[in-house]
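Notes for the one structure printed next.
Note that this complex is displayed minus one protein chain, with the remaining chains in position.
All chains are identified by letter, namely A and B, in their written order; residue positions are counted from 1 within each chain.
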Amino acid sequence: MGSHILLIEDEPNITEALRYILQREGYRVDTHSDGASALETIRERRPDMVILDVMLPHRSGYDILRDLRAEPTHADLPVMILTARGQDKDRDLATRYGASRFMTKPFSNAEVLATVRELLAR
Amino acid sequence: MKRPAPLFLARRGYRLRRMMDAARVLPALGAFLFLMPLLWGGGTTGGGILFVFGIWAGLIAVAAVLAGPLAGAPDPEIPQGEGEGARAPEPGEGPEGGGGVV
Partner (left out) sequence: MSFNLLVLVCLLYVALLFLVAYAAERRAAAGRLGWLRSPLVYTLSLSIYCTAWTFYGAVGYAARSGLEFVTIYLGPTLAMVGWWWFLRKLVRVGRSQRVTSIADLISSRYGKSNALGVLVTLMAVIGTTPYIALQLQSVTLSFAVFAGPGPAGWGRGEPAATAFWVAVGLALFTILFGTRNLDANERHHGVVMAIALEAVVKLAALLAVGVFVVWGLVGGVPEMLARIDSSAVARQPLDSGRWVTLIFLSAVAFVSLPRMFQVLVVENSDERHLAIASWAFPLYLLLISLFVVPIAVFGLAELPAGANPDLFVLTLPLAFDAEGLAMVAFLGGFSSATSMVIVAAIALSTMVSNHVVMPLWLALRGGGASMSGDVRNIVLRARRVSIGAILALGYLYYVFSGGGAALAAIGLISFAGVAQVFPALLGGLFWRGATRVGAAAGLLTGFAIWGYTMFLPSFGDSGPMSARLLAEGPFGIGWLRPQALFGIEGLDPLVHAMFWSMTLNSFAFVLGSLFSFPAPLERLQGAQFVNVFGHSGAARGWSGGVAEAEDLLVMAQRILGAQEAQEMFQAESRRQGREGYLPDVTPDFIERLERELTGSVGAATAHAMLAQTVGGSAVSVQDLMAVADETAQMLEYSSRLEAKSRELARTARQLRDANEKLTALSRQKDAFLSQISHELRTPMSSIRAFSEILLEGADEMSGAELRRYAGIIHEETIRLTRLLDDLLDLSVLEAGRVTLNIAPVQLGTIVQRAVTAAGSGRQARRLRIRLEDSGFGVTLRTDADRLAQVFINLISNAGKYCDAERPELVIRARRRGDRLDVDFVDNGSGIAKCDQEVIFEKFIRLSDQARAGGAGLGLAICHEIMLKLGGRISYLPGQGGTAFRVSIPLVASQGGGAEAASQGAGGSRAAAGR
């Protein structure tokens, strides 16, 4: 059975695209679009991996990541940061907060799949 | 702020002030004289009636003498020089507005 991926992204079209390609690869995909309740959703759904957008309504993806890492149970949870801001300082911030990977929009589908596979394999 | 009233007033002002004093004293004087009949005891006579009416007429005469100058007199509470205070508006000049209806 495929791994469980939680996709936290508020742009509906991007959500739909990612869900499509991930499901096609056999992953089980859950989606969530709100920043404020994201952490709670992660705790509830217990995904194998999280794809996290930065510009979320009500709460930034960075904040969610930081809080997530502060919880021991999630210290090792693979988290892929997805953002439309491709500057270096964004990347640095993501790394500092403990992102497993950092990917800028627009992304290549193949690249996303490769990264997901790699992260889940660890 | 209130200006201190000048110590000495011009002669005319002085006269006016004394007339104001007289106007203040007049009713007291009248009251005193009107109480005189009580001292007579007993009934009144034609003379007594004449006395009352005489006092009455005298009061009216004095009041008439005082009324002229005092009618246009400035208000004593207002320092001299702002004495236009007593000037009343011309008839018909009365202020309009919705005062005091409700």
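The criterion applied here is as follows: a residue touches a chain if its C-beta (ideal position, glycine included) is under 8 Å from a C-beta of that chain, and two chains touch if they have at least 3 such contacts.
Computed from a predicted model, the values in this text were never measured in an experiment.
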Chains shown that the absent chain touches, full complex: A, B
Among A:A70, A:A84 or A:A114, the residue in touch with the chain that has been omitted: A:A84
Residues from subunit A at the interface with the omitted partner, ascending: 10-14, 16-18, 20-21, 24, 35, 55-58, 84-87, 104-110
Subunit B, residues in touch with the chain not shown (by the definition above): 1-2, 20, 23-24, 26-28, 30-31, 34-35, 37-38, 40, 42-46, 48-50, 52-53, 56-57, 59-64, 67-68, 70-72, 75-78, 84-89, 91-92, 94-102
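Keep in mind that, in the parts below, only the chains that are shown with their structure count from here on.
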Cα-centroid distance, subunit A relative to subunit B, in whole angstrom: 99
